[in-house]
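Missing here is one protein chain; the remaining ones are kept as they sit in the complex.
Chain lettering (A and B) follows the sequence in which the chains are written, and residue indices restart at 1 in each chain.
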Amino acid sequence: MKKISAIIVALLIVAISAVTAFAAGINDNEQKVLDELKTSVEMQGVEMNWPAAYVNQAENYFNTIDMTSDQAEQIIAVIRSGKTQLESTGAKNIAECTAEQKKELMSSLTKVMEPVNGTASFDNVSGEVALKSESGEVIFKAVPTLVAKDGGKSVDVNGKTTDGGVIKITGASADMLSFILIGAAAVSVIAGGVFFAVRKRI
Amino acid sequence: MSNKSVKKKVRNVVFSVLSFVLALFLFMNMICVFTIAYAVNENAWIDLMNASNYYADKTEEIKNKLIVLGNAGGLKPEFFENVVDSIQVTNDTRAYMDAYFHGNDDVIDHTAFRQNFKSELERYIKENNAKADDTNVEYLVDTAENIYSGSLEIPLFKSLSDYFKSVGRIAPIIITVLSLLSLVIVLILLFGNKWKHRAFKYYYFACAGTFLSLFAVAVFITVAGGFQNIVLESRALYNMAVSFGTSAIIAFWAFTAFFLIVSFTLYFVYANKRKKVFATD
Partner (left out) sequence: MSEHNGHRHKYNKKLGGKSFLILPIIFCFGILLIMFAAVSATLGPVGSAAGIVFSDAEKNYSTEYNNIFVPVKEDESVDTVTGKDGKPAIKADTVVYPGYGVRFGEISIPDCKVKCPLFMGDDDISLKNGAGVYYGSFIPGYGGTILIAGHNNTFFNGLKNAKAGQEITIRTSYGNYKYKISKTEIKDSLDTSAYDLSADYENLVLYTCYPFDEVGLTSKRLFVYADLTDGIQIEKN
């Protein structure tokens, strides 16, 4: 149950930001977060990275907000703890995490989105996870995966190759049988970004 | 303090505690009744789907998703008018629910859809003399089939299937056990009190406690607006969730009203009996 004032504020935000209109620009704080996103995660001895597509989505979103240094610090902390969580799963890629681990990652994600009234939803037809801000604006949308340092394709849990949902067939993911999972760090970063961005807007 | 006073206090405390336990059991019973009647019950879901226009909404959704597929697959939107119809969606959904509630694997039967789609597609290709490669056509049919079964799936079912089934089994048992225990408490209160009006006093406490608890729940879910704030990708499912929320709200207010009436009745019975006792003084 949210406070009445929060609801009114949320409605105002919806009304005002009905047209997303924020000036472009990546400030130093946002740059720090992007740099942190580009660092690698060690999965079973192999250095894996967030696909450039993910980092770009963050950059596109950051261009519509203004982050403070406090916010950046907190987001970076969230990224780092997400990386630890991933590294401790013992899996080589997100697809190989056990159902339990995936559930845990999913619920961490949901918890992170809660404070900002942001949402995380999964479309079981397209296999994509979508993160939306309080006003319903999409912040991040992809089939989650990690790529090896030299780039290239990933393999999903059904043995099908996936490019993480870059090239579309119909606007939905190319891989209909994609698994359900979130790259906790990347996503929670974006989520964290939303969190602090929305806070800033309020 | 006299022995009798102590005994009296002890008796009061014991009966009050029993009364509290009775109130708790009654409350839990109502929750279980609600769960059985509205949540783990196949008929309840079917009624809900009918009431919230689920099948029509779902058909629209599937059609729109397929039209988007058609944009990439060389098919005009008009093609999909013949491919999805709400009767088919209704039947397949009902079959899915049936299988699910009878403990079978929640598999959606999409063979009928696939056959229909394939034959319509072949007819379309012939009529328009369109270029078509067998592998690509097969891929298109596969994708359409996946869209169809993916759309009919209810995400809640998959993830909650264990809970659903175990609750469905346990709830009736819980109701029976709680009812028996409640009856035992009622009898204890009745026969443990020399003056019968006192028993009614404790019955009143129990029912009043239940009434207030149900009242609190009813107020809570009314203010929370039921399920209006739930996030679901499918509009059909969302409308159904909102319908469910509304009927839950109504149900709980009905329970509240029932216990209010019962509490009042018990109070008056208590008052009358007590009057009679003192009148004979």
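By our rule, a contact is a pair of C-beta atoms (placed from the backbone, for glycine too) under 8 Å apart; a residue touches a chain by one contact, two chains touch by 3 or more.
Remember, it's a predicted structure, so these values are computed and weren't measured experimentally.
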Hey, which of B:C32, B:L140, B:A248 or B:V262 is the one touching the hidden chain? B:L140
In the complete assembly, which of B:A37, B:I174 or B:L212 touches the absent chain? B:L212
Provide the residue numbers of chain B that touch the chain removed from this figure. 2, 4, 16, 19-20, 23-24, 27-28, 31, 64-65, 68-69, 71-75, 121, 124-125, 130-133, 135-140, 143, 155-156, 159-160, 163, 204-206, 208-213, 216, 229-231, 235, 238, 263, 267, 271, 274-275, 278, 281
Footprint of the hidden chain on chain A, which residues? 2, 6-7, 10-11, 14, 18-28, 31, 51-54, 56-57, 59-61, 63-64, 103, 106-107, 110-111, 113, 117-122, 132-139, 141-142, 151-153, 161-163, 166-172, 174
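In this text, only the chains that are shown with their structure count from here on.
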So in the complex, the part of chain B that touches chain A is made up of which residues? 65, 68-69, 71-72, 143, 146-147, 150-151, 153, 155, 223-224, 231-233
The residues of chain A that touch chain B in their complex are 1, 119, 121-125, 169-172, 176-177
